[in-house]
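With one protein chain held back, the other chains of the complex are shown just where they sit.
== chain A ==
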Amino acid sequence: MNVDIEDLHVGYAGRNVVAGVHLMAAAGEIAGLVGPNGSGKSTVLRTVYRHLRPTAGRVLLAGADLRTLTPGQTARRVAALPQERGSDFELTVREVVAMGRTPYKRAFAGEDRADRESVARALAAVGLAGADTRRFSALSGGERQRALLARAFAQDPDVLVLDEPTNHLDVRHQIELLALLREQRRTTLISLHDLNAAASLCDRLHVLHDGRVVASGPPREVLTPQLLAEVFGVRAAVTAHPLTGDPLIAFDHRQRLPTGGG
């Protein structure tokens, strides 16, 4: 399912955080959003899973304007992994994952076979099949992210939206989570701070700066030393990864460059 974002504007308290963003993810493709803090990545993603409403512009799912869909219809197509951490209300892993079935259920409906199968598939996909009766709050950081990802999978979505899913994870758990996303082959919009991870994972990158997209395309073409200097204000060399051939960004940790803002 294609995701197209056209001329998106989003504002809080009269100030536009996102001003005229155009970006897209083709069906089955992983599209990455990168950019400095405050560049508007999370804000863009929040409009796709309808936590925020655009002040102007539109979000299209397979050509259909999000505003013509109900919240439930949207949630059957788009599943999100936001940055917020769940609070401790004694939910089990299974209950958290089963939450993904919410958009399919009427008010008093119980769980049916489709729900149970979907939840079991999702738990198996993230390697938590044996942990379903454990308390969510007792999980480690890596397990917690995997459980939340399973909840998104249980939604059986065409589109996954993930906001910095690797934050707070050690490098092995980061790699594990991104590998899970690769296996899924679903249309994915993901924001990432780690540019090397983004370069290796994404089919397409959109670079945001001050609420606008300043570059779009395959990682190899987008991630240039010039762009890194202009947008992030860092000096870096871009080479090929000796093991994988992916673009590899080597930052100069001794020197900052002046930036144009943000």
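Here are a few things to note about the model shown:
The criterion applied here is as follows: contacts are C-beta pairs under 8 Å (C-beta built on N, C-alpha and C of every residue); 3 or more make two chains touch, one makes a residue touch a chain; residues count from 1.
Basically, contacts and distances are computed from a predicted model.
Here one chain is missing from view; checked against "Lipoprotein YufN", "Iron ABC transporter permease", "Heme exporter protein B" or "WD40-like Beta Propeller Repeat", UniProt names that protein "Iron ABC transporter permease". Only one of A:20, A:142 or A:225 touches the absent chain when the whole complex is considered: A:142. Within the set A:10, A:34, A:128 or A:249, the residue that contacts the chain not displayed is A:128. For the chain missing from the display, the contacting residue among A:9, A:22 or A:50 is A:50, taking the whole complex into account. Interface residues of chain A facing the missing partner chain: 46, 49-51, 70-76, 78-92, 95-96, 99-100, 102-103, 105, 107-108, 124-125, 127-135, 137-140, 142-143, 151-152, 155, 161, 172, 176.
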